[in-house]
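For this depiction, one protein chain was excluded, whereas all remaining protein chains were kept in their positions.
And now, chain A:
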Amino acid sequence: MEENPRPRTILETCGEEIIRIVTPVSICMLSVVILVSILNGGSSSSGDLPISSMATIAYTENSSDSIWDKLKGALLNSLVFVAVVTAVTFLLVLLFYLGCTKFLKYYMGFSAFLVLGFMGGEISLLLIQSFSFPVDCITFAIVLFNFTVVGVLAVFMSKMALFVTQAYLVVIGVLVAYWFTLLPEWTTWVLLVAMALYDLAAVLLPGGPLRLLVELAMSREEDIPALVYEARPVINDSGPSGGAVQRRVWREGRGRPVMNENEGIRSNTRTVLASGENERDYVNAEEGRADELAVPLIQHVNIRMNSTEDNVPSDDLVLEGIGLGSSGAIKLGLGDFIFYSVLVGRAAMYDYMTVYACYLAIIAGLGITLMLLAFYRKALPALPVSILLGVLFYLLTRLLLEVFVVQCSMNLLMF
């Protein structure tokens, strides 16, 4: 057993872990804002695009409708969407209960293929057209093919370069989020709020599908096959004997201590296990392997998007809330990435001022959620706090702040 000679400060450990989750979220949001700025810069933002999908099945927004009609239509759309999501999540719980994990994995790979291949291809075609980039179809086809296949492998295989997997998850998030921003405006906002409330209910209520899923996974000590972004865990290197690794592992449920025979001089690892009731066991694990420690706390939001004209962007992304991975790293579901980016993308369609405000609100919400996660140590929904703060800030900025700032600038008072 080796001691870390210099204890790391809380700023280094917690701060680094938070940074490792905030950075990809920020990159995802930035990419969506850039995409929205480039591709939607010309057209108006009030939802004139005739996009037909599951989310607009009940009501297609028309810019000439009254506010009350728009609101009613948006509410109807969101209700339908949330209902579909709930149904699919329950289906997922059923499949997982019956042990069809392979099928779920294949479906994950398939949806990743659809998103990366078709949506990625379309968006890159739009970009090429927008910039008149002189690339020929052979090169484009080869590059797209490579990109898609490696992405599917990254999502599919458990042991792939961590950086590649994380990058591809962020890219999938960006593509899906951009697609969502094409929905009509009122529908988007009401949908965001509805999804936040649904996430809250599904994770915290005893009968919620995500809670059932988490409990199932914990009882079986299995990983849920899902698209989840897992940040790289913070590893302490103890100095002179190069290879000794310290990792923090949180584990809920039955905290059974795992003793492994430690071989070799350099492979000294200390793993701290904490069960749900604040018990701590010190364990030696070998060479930094995960040792099949159960993934403790995760949640699901299952989203299905169907386009009625083509079955192209038909995804079944299994998305998760915030939890702690088996190696102590923070896990954030892809759905959270997507909805944060949708919010910021929609804000970008109005003005950049709303983008800044919403970005800050979302990051603050994420920080609050992480603090709650550290406090409660169970799976938590990552959407509600951030989305509600984001929507609030968007409304305040658009209705109040903008007027103020514009008037001040016009009168050369400030800014």
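Methods note: contacts are C-beta pairs under 8 Å (C-beta built on N, C-alpha and C of every residue); 3 or more make two chains touch, one makes a residue touch a chain; residues count from 1.
Throughout what follows, contacts and distances are computed from a predicted model.
One chain of the complex is hidden; its UniProt record names it "Gamma-secretase subunit PEN-2", one of "histone acetyltransferase", "Gamma-secretase subunit PEN-2", "Response regulatory domain-containing protein" or "Transmembrane channel-like protein". The missing chain, though absent from the display, is touched by one residue of A:Cys14, A:Leu104, A:Leu182 or A:Leu372; that residue is A:Leu182. Contact with the undisplayed chain is limited, among A:Ile19, A:Ile38 or A:Val149, to A:Val149.
The omitted chain makes contact with just one of the residues A:Phe118, A:Trp189, A:Tyr359 or A:Tyr394: A:Phe118.
Interface note for the absent chain: among A:Ile67, A:Leu98 or A:Ile138, the touching residue is A:Ile138.
Touching the omitted chain from chain A are residues 51, 118-119, 121-122, 125-126, 128-129, 132-140, 142, 145-147, 149-150, 153, 159-164, 179, 182, 232-233, 235, 241-243, 245, 263-267, 269, 287-289, 307, 309-310, 312-313, 327.
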